[in-house]
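What follows is a structure written as structure tokens; I'll ask about it next.
After this line comes chain A, so read on.
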Amino acid sequence: MRESQIMFLQYLTGILVLVFGSFHFLLISVLSPSPEKILYIYNGANATHVLVGGTLYYTWVKAVYSSLIWGSVFELLLTFLVYHVFNGFRVILSELIPGGRAEKIITYALLVVALVVFIWGSRTVVVSLAGGL
Partner candidate 1 sequence: MVEIFDYDLVIVGSGLAGLRAAIEAARVGKDKLRIAIIAKNQLMRPHSISAEGGSAAVLYTDEGDSFDLHAYDTIKGSDYLGDQDIVEFFVRQCPVDILELEHWGVPWARREDGRVAQRPFGGHSFPRATFASDKTGFYEVHALYDTLLKYGNIDKFHEQFVYDVIIENNRFKGVMAFDIPTGQVRIFKARAGIIATGGLGRLYGYTTYSHLVTGDGLAIALRRGIKLKDIEFVQFHPTGLVPSGILITEGVRGDGGILRNAKGERFMERYAPTKKDLAPRDIVSRSMMTEILEGKGFKGPNGLDYLLLDFSPIGTEKIKEKLSQVRDIGNHYVGIDPVDSPLPVRPSAHYTMGGIDVSRTGFTGVTGLWAAGETACYSVHGSNRLGANSTSECVVFGKMAGDDSAKWLLSGSGSIDLSEGERSFAENFVADAYRDKGDNDPYEIKRELWTTMDKDAYVFRNEKDLTEGLSKIRGLIEKSKKISISEKGNVYNQNLITSLEMKNLVELAEVVVYSALQRKESRGSHFRTDFPKRDDDNYLKHTIAQRVDGALQITYRPVTLTKWKPEPRVY
Partner candidate 2 sequence: METLVLKGFGEVVKTVTFRVRRYDPEKKEIPKYEEYKVPVQKGMTILDGILYIKEHLDHSLSARYSCRMGICGSCGMIINGKEKLACQTQILELGKDLIKVDPMGNYGIVKDLVPELSKLFNNHQSVKPFIVREEEEPKSEFLQTPDQREKYAMFTDCILCGLCLSACPTSASDELYLGPQALAQSFRYIVDNRDLGFEERLNVVDSKHGVWRCHFSGACSEVCPKGVDPALAIQLLRKVMTTNIFVKYQQKGATRGPERKSALGVS
């Protein structure tokens, strides 16, 4: 691919990340299935972390992951993010160690890491949708 095409995708994924990332943020706030739409609840006296009521409670998170819609949102967000981030890293590293073999190695190494992150993230989504491990 031409660099302009690669970078066009960089900008495109950036915007898509913004769109899907906003959903992500709404999910842990107003759209959460949790009855109390709050992230952290502390027990006043000894300030221990109470998990049960918050949006990050296991049950609600599990519920979100089991929904096809949210699952697809996450999967897409992950795809865009991985492209965006690892291409971003490639850009930074290619400016740090430009040219020659080093740059090729960096590109492929990053590709591998990106795949690992992508597979690992997709695994969470897919396995959740399939009903857990």
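The set was built so that all candidates are chains of the complex that A comes from, given by their letters.
Things worth noting here:
Assume a contact is a pair of C-beta atoms (placed from the backbone, for glycine too) under 8 Å apart; a residue touches a chain by one contact, two chains touch by 3 or more; residues count from 1.
Just so it is clear, the model here is predicted, and its values are computed rather than measured.
Chain A shares a touch in this complex with candidate 2, selected from 1 or 2. Only residues 2-8, 91, 94-96, 98-99, 103 of chain A touch candidate 2 when the two sit together in their complex.
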